[in-house]
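What you see is the complex with one protein chain gone and the rest in place.
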Amino acid sequence: MGHNAAIFYIITLLVYGGVDALACLGLSIQFGVAGVTNFGFIIFQAAGAYAAGVLSMPGDSANGGFQSYIAGLDLPFPLPWIGAAVVGGLLALPFTLLVGKRLRGDFAAVGLLVAAVMANLLVTNYRPLFNGSAGLSLVPAPLQDSFDPQSTGYQWGYCGAVILLAALVYYLLHRLTESPYGRTLRAMRDNDVVADSLGKNVLSLRLSMLVLGGAIAGLSGGILVGFINLWAPSGWGYAETVVLFAAVIIGGAGNHKGAILGAILVPLGFLEASRFIPPFGSPGLIPALQWVAIGLLIIGFIWFRPQGILPEKRRVNIGFVLPGPQRPERLPGSSTKVATLCRRCRVPPGPQPRLRGPGVRCFASTRVSPRFHPNTGTAR
Amino acid sequence: MSLLLSSISFGLITAAVLSIAAVGFTLQFAVTDVLNLAFGAVMIVSAYVAYAINSLGVSVWVGVVAAAMTGAVVSLALNRGVYTPFKRRGISPIAMVIVALGMTLILEFGLQAIVGADSVSYRLNQGPNIGLGSFRFSLVQLVILSLALVIMTAVHALLRYSRLGKAMRATAANPSLARNSGIRTDQVVTVTWAISGALCGIAGSIFAIDAGSFGATSTDLFLVLILAAVFLGGPGQAYGAMLGAAIIGLSTEVGAAYITPAYKDVIAFVLLLGMLALRPTGLLGNRT
Partner (left out) sequence: MNAQEGPAAAMGPGATRRVMATLPTRRGVRLLAACAVVSLATAACSSGSTGSGTSSSGGTITIADVAPFTGADAALGPIYLASCLGAAQAIKNAGGVMGKTVNCSSVDTRGDPADAVPAVRKMFATTPDLALVIGLTSDEAASVVPVINSNKMVMFGMTGQSEFDSTHFDYFYRLVAPDLAESYAMVAIAKKKGYQRVALAFGNDIGSQTFVQPAVSALGKAGIQIADNETLDLKASTFRTEASKIVAAHPDAIFTEALGPAAASFLSEVKQLNGGKSIPIVATAACIDPSWFKAVSAAIGAKDLAANFLADNTVIDTTGPAYQTFKASLLSQKSKVGNTGNFATYLTAPGAVHLYDGINLAALAMLTAKSTDPKVYRPFVEKIGNGTPGAVEVHSFAEGAAAIKTGKTVHYTGPGGPTNFDSFHDSTGLFEIDGYDAAGNVTVVGKLTPAEIRAFA
């Protein structure tokens, strides 16, 4: 105990942090970059965890046969983790039905939330699928035949692998969003009407971002289940999605650093730190207050700092300096277009303070710094 | 009663509770364009107020009135204090939904912090069983059904025949035009939230009475049923909400008679997702 226990605790925190970071990265791709508010996000992580579980476990008559689940292929590492990512990505496909069409953002969000609740209900009540409410237990840890999963060396190795994966995914996403493809994505997020009119295939862009985010989330689930060796429906209610959303909003949406920061601060930092508060009041008081605090944090951040702690990098375009989401291209035309868009978004035209944040479709010029354009000589 | 008949009667009771809630929810959406996901939280808060009053020895139905008042006050505060300032800032509907979720957390878990994680039960005598044709209901259930009918009629009368109702419909259809026609839209919004808040409170207390036993998070699943009813009928359409509530209530309970009852809510979910994917304006909404 003592020293060793502290190390194990830190390793647990690091692994959970890595998993949360991956999940937040996946969410930020969907939410912040592709502009899809996927309230059903937790299903992707859960699907990945279940996939990794049933791929790595032996058939369900093993271990006394008290569980009941599909597959059970006893595959060696790293196949379960790859399978987790693949399943997470594939699961995104049916979701495009909800977000592909011209469905209002908040309607789609509600639909996705309901899908998450429904998935949880189905898995809980249909036992032959994933052993119902008891979930999958005795899930093998990766490479547990060659190493002792409870040894310090293995735990550090696991921790290192998770952090490495998180860093790798971060790097890949960073390259992606800095590329021309990334600009197209942001265009789609900021104003899909315009992006569409400019010939970008909005539907396939959304789809690919959903699939990518889903795959990352699935991978995070596979990693987590390998670590705690158990996965039950109680671990992925819609409350968990809210926590991840809070993390992305607070850290900074549309921004991979922000996602990681959010992951460290909210699921890891805040929820873990509250365990250190000396108990007061009745036993259930602190967890209840924790949720109240998360609600306050969400609302506080959306009010005071909707771009999060690490806002999206401001990208400078020729001529105009616009804070907040980037404009896709120089818009041909003038005020009539702006007025039309604004009416559609129900925001009164004219200068508006603080019009930024994910999913803001309206395109209005705010706090444009006056600059003389060399060719036309206009100041605007 | 045969299983089919009894499941229809259960469906009617569910539809009754659901209709009161769905109409309240959809009115709030109609005039402010906000999906107030904190509706379930306000319901359960009002239910606890009703329960507290009842445990002091006062009649359960007085508790319902108290719940209505609580619902109205809390909903007004919610709109004035949270939704309106955010709307004035021009945040997107998505961000508004996230704000609503944040408020749900605050209200529900604030309530849980006060009343504890354990559940409470009504010490309720259901009254004698009464036959209605081939149906049998308990007295309490009949009161719930009649209450729902009365409220639906009142809402219908309000919307169709009163000036306030006309103002509400105008504000819902086109706020700026309504304002320009001289309708005090701010007042209309306030009154609508007060009325729908009262409906929310009544729905919450009736829900609790119907369930008998409840806790601070009991309305989580019920909110999904409300959403299903609202979207089925068409968001913002009061008559749509009534229709949606009837469909959802009956289909879930009748379906439960023939499939495993544990999956009965899946019927509602599938209907909701189907409507969103195929016809987001609902059955009674206008295709925009």
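Read from first to last, the chains carry the letters A and B; within each, the first residue is number 1.
The rule is simple: a residue touches a chain if its C-beta (ideal position, glycine included) is under 8 Å from a C-beta of that chain, and two chains touch if they have at least 3 such contacts.
Values in this document were obtained by computation on a predicted structure and should not be read as measured data.
J.: So which of the visible chains would the left-out chain be touching?
T.: Within the full complex, the chain left out of view touches A, B.
J.: Among A:25, A:87, A:207 or A:224, exactly one should touch the missing chain; which is it?
T.: Final answer for the missing-chain contact: A:224.
J.: Return the single residue from A:121, A:169, A:185 or A:211 that touches the missing chain.
T.: Checking the options A:121, A:169, A:185 or A:211, the one contacting the hidden chain is A:121.
J.: List every residue of chain A that touches the chain not included in the displayed model.
T.: Touch with the absent chain occurs at residues 1-3, 5-10, 12-14, 16-17, 63-64, 66, 121, 124-125, 127, 132-135, 137-138, 150, 224, 227-232, 234-235, 250, 257, 260-261, 264-265, 269-270, 272, 275-276, 279, 282-284, 286-288, 297, 300-301, 303-305, 309-311, 314, 323-324, 353-354, 367.
J.: For review purposes, identify every residue of chain B that touches the missing chain, sorted by number.
T.: Those residues of chain B that touch the unshown chain are 3, 6-7, 10, 13-14, 112, 116-124, 126, 128-129, 138, 207, 210-215, 218, 220-222, 253, 256-257, 260-262, 264-265.
Note that in this section only the chains that are shown with their structure count from here on.
J.: Using mean CA coordinates as chain centres, what's the gap between chain A and chain B in Å?
T.: Computed value for the inter-centroid distance: 31 Å.
J.: Residue numbers of chain B touching chain A in their complex, please.
T.: Result: residues 33, 35, 37, 82, 85-86, 89-99, 101-106, 108-110, 112-113, 116-117, 221, 224, 227-228, 231, 235, 260, 262-263, 265-266, 269-270, 272-273, 276-277, 280 of chain B touch chain A.
J.: Quick one: in the complex, what on chain A touches chain B?
T.: 37, 97-98, 101, 103-111, 114-115, 117-118, 121-122, 125, 242, 245, 249, 282, 284-285, 288-292, 294-296, 298-299, 302-303, 306, 346-347, 352-355, 357-362
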